[in-house]
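Only one protein chain is missing; all other protein chains are in place.
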Amino acid sequence: MDSLVLRTAIRYLLPLLLLFSVFALLRGHNEPGGGFVGGLVASSAFALYTLAFDVQRARQLLPVTPRRLIGLGLLVAVFSGLISVLAGDPFMTARWDNRPLPVVGKLGTPLLFDVGVYLTVVGVVLTIIFALAEEE
Amino acid sequence: MTIAVLSGFGVALTAPWLQGRLPRRAGWLLILLPLALTAWFAAQLPRVAEGTTLAESVSWIPSLGIDLAFYLDGLSLTFALLISGIGAVVLLYASAYLADDPLLGRFYLYLLVFMASMLGTVLADNLITLFVFWELTSISSYLLIGFKHSYGTSRAAALQALLVTGGGGLAMLAGLVLLGQVAGTSNLSSLAASGERVRASDLYPAILGLVLVGAFAKSAQFPFHFWLPNAMEAPTPVSAYLHSATMVKAGVYLLARLSPALGGTVEWQGLVIGVGAATMVLGAYLAWQQVDLKRILAYSTISALGILVLLLGVGGALATKAALTVLVAHSLYKGALFLVAGALDHETGTRDVTQLGGLRRAMPITGAVALLAGASMAGLPPLFGFVAKEVFYKATYEAPDLPALLTALAVLSSVLTVVAAGLVALKPFFGVRAHTPRHPHEAPLRMWLGPLFLAGLSVLLGVWPALVAEYSVKPATEAVLAGPAKVELVLWPGVNPVLALSLLTLALGAGVYVFRHALLAWARRLDVGKRLGPERGYGRALDGLLRLADWQTDLLQNGYLRFYLITIVAVTVVLVGYTALAEADLSGALRAPEMRVYEGAIAVVILAATYAVTRAHSRLAAVAALGTVGYSVALLYILFGAPDLAMTQFAVETLTVFLFVLVIYRLPRFATLTSRMERWRDAVIALSAGALMTLLVLIVTADPSRAHVASFFAENSVTLAKGRNIVNVILVDFRGLDTLGEITVLAVAAAGVFALLKLRPAQARAPEARAERARTAELQAVPTAEAGADPGSGD
Amino acid sequence: MTLLLLLPLLIPFLTAVTALLAWHNRLLQRRINVVGAALHLAAALGLLVWVSREGIQAVQIGNWPAPFGITLVADLFSAIMVVMTGLMGLTVAIYSLGSIDARRESFGYYALLHTLLMGVSGAFLTGDIFNLYVWFEVMLITSFVLMALGGSQEQLEGALKYVTINLLSSALFLASVGILYSVTGTLNMADLARQIQAGDTVAPGLATVLGMMFLVAFGIKAGLFPLFFWLPASYHTPPIAITALFSGLLTKVGVYALVRIFTLIFVHDIAYTHTLLLIIAGLTMVTGVLGAVAQMEVRRLLSFHIISQIGYLLMGLGLYTALSLAGMIFFMAHVIIAKSALFLVSGVIRRQAGSYHLKEVGGLYRANPALAALFFVPAMALAGLPPLSGFWAKLALVRAGLETEDYAIVAVSLAVSLLTLFSMTKIWAEAFWKDHPQPEHPFARLAPQTRRPLLLPVVSLAALTVILGVAAEPFFALATDAAAQLLDPSAYIQAVLGGGA
Amino acid sequence: MNVSDLALYGILPALMLAILLTVARLLRGPSLPDRVVALDLLTTLGIGVIATYAIATGQAAFLDVAIATALISFLGTVAFAYYIERTV
Amino acid sequence: MNTLLLNTLLALSWIALTGTFTPANLLFGFVLGYGLLAFTQRLLPPSRYFTMVPRVIAFVLLFLAELIQANLRVAFSVLSPRLDLRPAVVAIPLSVRSDPAITLLANLITLTPGTLYLDVSEDRQVMYVHTIHVHDLEQFRQGIKNGFERRVKELLE
Amino acid sequence: MTDVITAALMIVGAFFMVMAGLGVLRMPDLFLRMSASSKASTLGSGALLLAVAVHFGSVGVTTRAVATIVFLLLTTPIAAHMLGRAGYFVGVKLVETTVIDELAGQYDLRSHRLRSKQPATAPPESDQPQV
Partner (left out) sequence: MEVVLAVIIGALYAAGLYMMMRRSLAKVVIGLSLLSYAANLLIFTVNGVMRGRPPLVPEGAVRPVEPFADPLPQALILTAIVIGFGVQAFALVLFKRAYQAAGTDDLDQIRSTELPKKSRKAGQAQG
């Protein structure tokens, strides 16, 4: 559907949505948000892009395939849990860096885990949406 | 002994291989095993005759109290000798009889497995071990009966034998387990000591009934007898071995073995004598009416088994002695006669007695064997059959209860047995030479050597019965009676009422034989076997079973998803609802609602939108209403302090609506497909399920209790987990494993959607694409199982 | 060592992710698949050895003390089930090499296979009731996809019912967990057990109601009467390797869950709950076996038998004695092995004789004697013929039933075993003994590169049913120990909650 | 009456009234775009409810939900419009 | 837009100096910075920034006024028992051409009551607008062209 | 002072929200409903979000509130445009009192392209609906 208005607006909306998605991800440990919601917002940005243009354009916009993103996300998530195993603690024992950062709070493996969630969710939603849109 | 039993299995497994390597000599090699076993068991005769018993026990499954325990006394030794001796004869015979059969190797396998199992059955000292071997005889019998597997009749007969004996076996299993529990021991050899306790137990009737069902089914007692004639579909060596000499006597063995524990009661006598007598008469009555040699022999076997059972029912030293004598005699003559029948079949191409006659010149040795064995069967002196019949008559004549009736029945059945013997032993060899499908010659050496040996034994033992009395019947009788017994056997007991009965029997038998055609016409009109025969019951039961199965399956697994869901929901409502009403405290459930205006408004919205979903006439309208419900639920989450939840719900709801829209508009428009009645029914079921859930919520919320793990999270979220959003901290830290599983679910769902949309069955594609795919499949480096095959039908 | 508890989850997870990332490299995926499955089995065996030596083991994920975090816990029963999972995984992984078409392979088949193993292992190892829900979902969604993968009409229609009914079950499961948490304030199963036995936080009546909800939820997954409809509707539709895997694992997870909650948590009113279990067990056996008797299609026939055998497992649970539980565990191992072997054999039957339908096949007794043996052994094991594995399982259950004087269920179980024998001989008679209906039927020779992957698993499984039967003692002793742990959950509670519990 | 009470007992009921009116349109249709318009309005009303509730409870955290809703709900409406147009 | 950046930096510096991070203070810092920038840079070549900002502000104010006023009108008409409507879909010839301009114009038209942007023709010659109440079509067209379109053109083209 | 502003903003917001709801319910056709709802709701939610900003008075909240307002200003009209367009394609009827529909027949239903049309030189005399 070629709506001039939508296509124009999406140029501004896309960075805005992605910005908010990262914001939601990073802040999730302290305020409402987190990897899942962040991932959904990010993927809805790409979904909008898909609707405004088409799947090919949306795929080009994304540097990796959604499937890779899923794999990467899962690996990041499990890796965040394995760090503690290497140190002899049970799986998923949190490790923290105690210097606080603005917005994010402290850096730690749970945050890394949430990043994995974020990536997976983006990959999943985009896989589904792209496949469905290509059906049409 | 353990080796004796297990070696059979070991050798059996090599048989097909051996037959493949040495097609000519395998039979001769394999026979060495039964010969060796026979020799070994024969070597035990003197010691056992002196009253020593051998016991061996290897621990097998101690946690179930099962040992691989074997026990050799007079009874088991008698059986063991029959099994291994006749086994050798049959194996030799079969090597010629089935010489051209490509499956001979497998035949050896089954036969040796059977032999080993049978040995195991009679030697086992543990109730469960006995059962193990017992069942193995059933299954090897199944494979042997169905040996001519291309024929439907063979397969049906094999199945019938398996179901009848296997079914009996299962009843017996329950009986044996109960017996072990009541007696406090699983050892057969020590069971006799617990006889008092067993017979006094409340469970005694059940144990007795269950064990008898197993024994009767195996030993082809009325009303289970019908499987045996049908089992004649088996190759003749099998009939000779399993279905006359050994396996069918397993039930008899069991009765004998358990009589110290179970026997002697009114129930025992009533059941065992009654069934035995009925079987004896029925078998004999049906035997002489048959035209197929093997069926004549089969029915007469049934009759003989009836005699054995009857005698064990009567009990006591005399009857037991008689039983064991008949047992040995029958095994010898019946085995020989079956083999003769096989030879006739093999040489002439028919087993129909009406088509056989005058073969004595063509097949002199076979004829001689038939004559000897037939004479033993008819009870002519000086054959062992005569000795056996004498003690049999004596036992009925002197039976403690109903001697007259028993004796009369015994005579009746013996008369008919004489006729049957005539049909088998005289008719084919004497009289007019009949035209047969094949031109007859004398059977090869391997096919007459064995039968001749058996017939010879009938003569030898008839002349010298003390031999068998001392080494076999006496120790066996003592084993059965669990005490000493005075056992003698003589060929000529002197003139007495019993001898008179024997003569009468022979005379009547000869008469009936001569006038058999006239009598046959009369008997056929009566048609007892078919009309009253339980075989009809079997057929009906099988038919009924199949019909029941079909009916049930079509009823339950009918393909209607609605029906499945309705059933599941109804079951849930009934099960949970009943339990809630019966067991739970409902007092707090009824209370007045308390709410704020805006909450009420959301409730109204949800209810209205939910109703709208169910009533929507268009798909997308339903989706819009569904979205409303979702958004309103998210609002509820906000109002009750769950911002993360609300955020997620909003986001997911929107994406879900998006997906719905993407997908659902491709589905056809909503249509009302069900009748008003069905809709009402469904509504009632759905509403009752809803009401149940409402009730549960009310019950649970009536007593608000503070969750105890929540305070831990509140306490430690900031200090230990360094996060202020406790929900998120739970998700990524306290319960991060849940989230790991959750994203796995998402990943798989995505893979699934992708595959569903992109991987279509091949037929949906254009032919060129298919050809292209086939080409690429050929080029694949990886070996492909079904390159180019349609995944829809792949295996 | 605590890593051993985690490896049965991590190995399949990493295998699956690697396979996902190697999307376009089928050869690599096939290799990873076998290696991953072998490692999984090895880890499972290691776990079993560890647990049988050292007793029940628990690890607190995230190092949060129970009952606050999620606990992974392995008692003998769990460890045995994980070993069975590994065994199924490896056999099916190998069988798939020879039977799964290239197109399925390039659409994530191996990744899915290992994800399923992960979900199932997770369900067996978790000590947390909500985490159990999560693993159930991992397993379910994977099975949904595997069921539909390929997209034939049959598969889609079967999957449709499978999915719908299982989602109903999941919703009920979820609701039950929610209520359970609201009345106890904990999700840790050991903690739940402690509380419900103490009876102070939860009214026993309410606990029973919850037990019923779980019974229905798990009963659907386990395929109990009258909740099993999804199974015969769908199990025969995917490729046989998948069917075999499902048959070996899916319903068993349902049974596992039933066993876990009805030995650990809801044992406060056995007279009510476990009697009900027995009644359902009997009905499940009978309806399942009658369904099988009515079938002429091998996969459908075997599918109905799954239901019937679930009835036996439930009987073991319902009788609730040391012997019956040991019998149930032994039965579980037996039926997983034997049933999967039969499914895998039926795949070879189809390949050689051209169909799964008994009317359309035959002649294999002569054409492929080895296959005949490979069918006959597990078939007779399934029918409970001694001395194969099924017999000891049946014997233990029968004996336990007679000991507790539950004669009706014993009678039913024996009758059903006769009918099982009947339907096994039906396959035997039709597919093997009977001549092939087309006299000229060419019995396709298995290509050398498919023969090994097809036959190796079948031979191994058939051999296992024999070993499990003839050398039953070590296995039965293990089952007895496992049953003892189930019957007296104090060690479990102690291992999870620590000394203070 | 403080701001919080005003929000709870004045503003929220008013917003709920708006929601009810909107839902009435949603259920009545008649055309699909009509329903979608109502649904879209509903999300905006929801944002208003969230904002008001944040004031009523003094919890600024609720505002994050409002943002996320605003960002995402747009997708839903666009998707509806997109596919309504494609049904022709 | 570098000037905007500079202005923002000035506002943030103000905050840092005063140590109170409130919206009001930020706004004050921004206004102050704007004044300072306008003052300090008046000798440099004229920057669009200083002509733009007042325009934007004027534009926003106009928009807000329109928004509220027209919203009230709609409220009035919605509340009146009889809906007195003369709706129309009107084609308006366009003189703005750029995508952002058309988009901004479209949004403005929709957000001001009484009018609703529907679509723009492919050749960007004509914009179709729905209006609730029209008396004179030509007057309506001119109203849009002279109002929002002119200002959008000034702002963006 | 902030409370008064907050209260005022909330009341204004709520008022327009109710107007939006009323409008969407009462207006006789799709375009009129959109017309009524899109602006009233934007104004209403804008006022409420501003109320939040004023009430909490922190930069974080204000930023987020303003960002939300901006986003709504940006997206609500686009949504209306998309829906209106879709309405045209599925043939949603305009109310009978509609004076003129210059868009009628301009869409190419196949290619979904919109033609331009020179405006009529004179306003129509009749009140006949043109759809």
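Order of writing sets the chain letters: A, B, C, D, E and F. Residues in each chain are counted from 1.
The criterion applied here is as follows: a contact is a pair of C-beta atoms (placed from the backbone, for glycine too) under 8 Å apart; a residue touches a chain by one contact, two chains touch by 3 or more.
This is a predicted model, so every value here is computed, not measured.
Trainee: Which of these touches the unseen chain: B:48, B:211, B:341 or B:748?
Mentor: B:748
Trainee: Would you indicate which residue among C:108, C:158, C:254 or C:378 is in contact with the undisplayed chain?
Mentor: Of the listed residues, the one touching the omitted chain is C:158.
Trainee: Hey, which of A:6, A:42, A:76 or A:124 is the one touching the hidden chain?
Mentor: Of the candidates A:6, A:42, A:76 or A:124, A:124 is in touch with the missing chain.
Trainee: Even though one chain is hidden, which residues of chain C still touch it in the full complex?
Mentor: Missing-chain contacts on chain C: residues 130, 133-134, 137, 140-141, 144-145, 148, 151-154, 156-160, 163-164, 167-168, 170-172, 174-175, 177-179, 181-182, 187, 232-234, 236-237, 293-294, 296, 425-426, 429-430.
Trainee: What chain A residues would touch the chain not displayed?
Mentor: 30-32, 36, 124, 128, 132
Trainee: Quickly run down the residues of chain D that touch the omitted chain.
Mentor: Residues 53, 56-57, 59, 61-62 of chain D touch the chain that is not shown.
Quick note on the criterion: only the chains that are shown with their structure count from here on.
Trainee: Strictly by the touch rule at the top, which chains does chain A share as contacts with chain F?
Mentor: D, E
Trainee: Write down the chain pair with more C-beta contact pairs when A-D is set against B-D.
Mentor: Greater number of contacting C-beta pairs: B-D.
Trainee: Taking each chain's centre as the mean of its CA atoms, which one is farthest from the centre of chain A?
Mentor: Of all chains, B has its centre farthest from that of chain A.
Trainee: If you average the CA atoms of chain A and of chain E, how far apart do the two points sit, in angstrom?
Mentor: Using C-alpha averages as centres, the distance is 34 Å.
Trainee: Measuring centre to centre with CA averages, how many angstrom lie between chain A and chain C?
Mentor: The mean C-alpha positions of chain A and chain C differ by 36 Å.
Trainee: Could you give the separation in Å between the centres of chain B and chain C, each centre being the mean of its C-alpha atoms?
Mentor: Each chain reduced to its C-alpha mean, chain B and chain C end up 25 Å apart.
Trainee: Multi-chain contacts only, two chains or more: what residues does chain A have there?
Mentor: 1, 3, 5-6, 9, 13, 16, 20, 31-33, 37, 40-41, 44, 47, 67, 70, 74, 78, 91-92, 94
Trainee: Can you pull out the residues of chain C that are in contact with at least two other chains?
Mentor: In chain C, the residues touching two or more other chains are 13, 20, 61-62.
Trainee: Determine which chains touch and list them pairwise.
Mentor: After working through each pair, the chains in contact turn out to be A-B, A-C, A-D, A-E, A-F, B-C, B-D, D-F, E-F.
Trainee: Tell me, which parts of chain D touch chain F in their complex?
Mentor: Counting only chain D, the residues touching chain F are 2-3, 6-7, 10-11, 14-15, 17-22, 24-25, 31-34, 36-38, 40-41, 44-45, 47-48, 51-52, 54-55, 60, 63-64, 66-67, 70-71, 74, 77-78, 80-82, 84-85, 87-88.
Trainee: If you look only at chain F, which of its residues touch chain D in the complex?
Mentor: Interface residues on the chain F side: 3, 6-7, 10-11, 13-15, 17-18, 20-22, 24-25, 30, 33-34, 37, 41-42, 44-45, 48-49, 51-52, 55-56, 58, 60-61, 64-65, 67-68, 71-72, 75-76, 78-80, 82-87, 89-90, 92, 109, 112.
Trainee: Along chain F, where are the residues that touch chain A in the complex?
Mentor: Going through chain F, the ones touching chain A are 67, 71, 74-75, 77-78, 81-82, 85, 112.
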